[in-house]
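Note that one protein chain of the assembly has been removed; the remaining protein chains are unaltered in position.
Read from first to last, the chains carry the letters A and B; within each, the first residue is number 1.
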Amino acid sequence: MEQEPVLKVTDLSKSFGGVKAVDGVSFTLQAGETFGIIGPNGSGKSTLINLITGFVKPDRGRVFFRGREITGIPPYQAVTFGIARSFQMARPFYNLAVFKNLVIPLYSPRAKRLKGGKYGDRDEVAIHLLEEVGFERDSLVPYKLAGTLPHGYLKRLELARCLALEPDLIILDELFSGMSMSEVAGILPLLEKISAEGKTLIMVEHRLKELFRVVKRVIVLNFGRKIAEGTPEEVMGSPEVKEAYLGGEVAEGAGS
Amino acid sequence: MAKMAYRKERVDRGIKARTDDIFALSSFREILYLVLPRLLVILFLLPLPLFLGTYWQKVMLITLVIALLALSWDLLASVGLVSLGQALFFGVGGYLAGFLSTRWGWYPLFTIPAATLAGAVFCTLLLYPALRLRGIYFGLITFALPLLFMRVIEATKILGGTEGLSSLPPLPGTTIELYILLVVALGCVFGFRRMFDTDYGLVLKALRDNDRSVEAGGINVQWYKAQAVFLAALPATFAGAFLTHHYQFVGMPAFALDYSILPLTSVVLGGAGSFAGAVLGACILVPLSEVLRAFGTLRVVIYSVVLVIFVVGLPEGIFHYLQRKYHQFERLVPMEEVSNGARAGFKGY
Partner (left out) sequence: MEGNLVNVLIYGLVNSAVLMLTSLGFSLTFGLSGVANFAHGGLYLFTGYITWMFLHYLGLPFLPAALFSIVIVGLIGTVIYRLILMPVRGIVLSEVIATFAVGVAILEFFRWRGFVTYEFNLPSFVKGSITIAGVNVDYQRLFIIAIGIGLAVFLWIFSHYTKTGLALRGMAQDEYTALSLGIESDWAAGLSMALGSALAAVAALAILPLGLISINIGYDVLLVALAVTVLGGLESTVGLMVASLLLGYAVIITGTYLSPHWMEVVYLAAIVLGLAIKPSGLFGKFKELEERV
C-alpha cells in the first residue's frame, strides 16, 4: 500500500534582495521518519524551515502536509494542522515563569482539542511536560522566570513547547546548539521516544555526530540548493558535500 | 579596623508562593492583608460623590472618564499595542451616541450601550490592518486617526461639522452618573486584573513579550490582538458616549489631543500593566489640573515636565512603587567590608 507522505516539498524557492536563500528544494517525508537537514552556515536551512512553517512566504514552489497544500499559510495554522517547530534562537516569554511559558501553546486550538483542560489543569500539564524534557518538578527551575534560564535549558523549553502542541511533525532548528554533551545525551532518548510514538521529526543541525545517532535520512543544502540526499553515510561520502563543508566554513556555531 | 557597613535587605512578606499569582493563605490575617487595600479604596470611593459639591463632582466625573480611557490604554499596552490616540475611541463612542440620539431619537439608556459596542467593533475593524505593526508604528496610526476624523468632519460638514451635535437628551443627574461611572471603572479594574490572571490573559500578556513565539505556539496573533483591541475599546467608547450625554453635546473636541495625552500621562504616572495604576494616575492628574487651572497653559507645561520625570526617573509608576513597599519591608543588615571593585560590580548589576 502506498502511504501518503507526511510532508512533500516541491521546488521551494525564496530570495532576499537578489540573494537566493532557498533555490528549488524538493523532498518527501514519510510518516514516522526522522530526517535531518544539514549544510554549512548560510546555506538556507533556517529559511527552508521558515518557508515550510509559514513564517516566510515562498516566491515559488509548494508545500503539502498529509496531502493537503499548506504553501504560505500563516504559522499558527501550520500548528493547527499538526506542525510544530522550535527556533534556533530561543526566545521564550522572559517575564513569565518557565511553566507558564507552556500554558500559551497549551491554549492553542489544537492543544485544547487534543488535551482539553481548564485553568489549573494547564499548569499541571505544563509541569509534566517540563519533567519530560528533563526539568525536575521539585526543583525551583520550573517556577523561575524564563529570562533567568541558561541557554541549554531554553532549548529544552523550546522542545517542550513543541510537544505541548501534540504535533504530528516536529521541526527542530538546531536543538543541540548551546547544549552540553551531557544535556544532548540526556535528550537523545526522548527524541527516540518521540519518534517511536510515530511522530515525524525534522532536525536541522550543525552537530553532525549527535544528529546521525537520531536521523536515518538527511538532505544537504549549500547556497540554497539541495546537493545531496540519502543516509548519513551515503551523504557524507559524496564529494560535493565534502567540498561544501571543507570549502566553506567549519560546521560549528550559529548557522544561517 | 574594618568599618561596619550595612546594606539594605528587602524581605518579602512571604505570602507569595512560587510564582506571582499563587498565594499561600493560611489565616484570616493574611486574607485581610490582601483584601484590605482593595477594600479601603472601594470604601473611600463609594460614598465620595455624596460629599462633594457640584464643582468637585464635575471634577470627579472627568477623572473617572479619563480613568476609563487610561484603563483602555493600559489594556492595549499590556498586549504590546501602544496607543498615542485614545481620543479615537473616545470620539467614536461620543459621535455614535450623538448620532443615534439625533437621528433616531434614542434614549441614553440605549444609545450608550449601543455606541459602546458598535464603537468598539468599528474601532477594531479600523485598527485591524494596523495590528501587525510594531512599536511606534502602531502608535503613529492611532495618533493620526483621531486627527484625521476631526479634519474630515470639519471638511465634509457631516455630523454637524464644526458645530457638532447639540441638545442631546440628558442623563439623570451628576450623582447617579458618578455612581454609574464608578461601578464601570472599578468593574474594569478588577475585571481586567482577573482576566490577566487566567490563561486567556496569559496569552494576551505573551503577545507583548514576543509575538513570534505566540504564533509558533499555534495561536492566531492577529485575532487575539483584535480581541484585545475590542476589549480595550469598550471602556473608552463607553466614556465617550457617556460624556456626550453628560454634556448633551458632541463636537470635534471629542477627537482632540487632550483625550489622548491625559490618559497616557495618567498611566505613566500611576504605573502601567496593573490597571489600578491607571486609575490612580487619573485620580492624581485630573484634580491636580483643576487646581492648576489658574496657571492657564502653564499647566500643560507642568504635565509635560511631570511626564518626563516619571518616564525617565520612575518608569514603574506610583502604583508599583507602593505595591512593592506594601509587599516587602526593608531592613538594614550588617555586612563585611567589601572592596570597591566588588561594590562597583554590584552596583552595575
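The rule is simple: contacts are C-beta pairs under 8 Å (C-beta built on N, C-alpha and C of every residue); 3 or more make two chains touch, one makes a residue touch a chain.
Fair warning: this is a prediction, and the values are worked out from it, not measured in the lab.
Asker: With the full complex in mind, choose from B:41, B:140, B:180 or B:322 the residue touching the hidden chain.
Answerer: B:140
Asker: Out of B:103, B:151 or B:194, which is the one that touches the chain we can't see?
Answerer: Within the whole complex, the residue contacting the unshown chain is B:151.
Asker: Of the residues B:109, B:301 or B:333, I need the one that contacts the missing chain.
Answerer: B:301
Asker: For chain B, which residues touch the unseen chain?
Answerer: Missing-chain contacts on chain B: residues 77, 82, 84, 129-130, 132-133, 135-137, 139-141, 143-145, 147-148, 151-152, 154-155, 212, 257, 261, 264, 268, 295-298, 300-301, 303-305, 307-308, 311-313, 315.
Following the convention adopted for this analysis, only the chains that are shown with their structure count from here on.
Asker: How many angstrom lie between the centres of chain A and chain B, each centre taken as the mean Cα position?
Answerer: That pair's centroid distance is 40 Å.
Asker: Show me the residue ranges of chain B that touch chain A in the complex, using the header's touch definition.
Answerer: Chain B residues touching chain A: 18-20, 198-200, 202-203, 205-206, 209-210, 212-221.
Asker: If you look only at chain A, which of its residues touch chain B in the complex?
Answerer: Residues of chain A touching chain B: 53, 55, 74-77, 79-80, 84-85, 87, 91-97, 100, 103-111, 119, 122, 140, 143, 161, 164-165.
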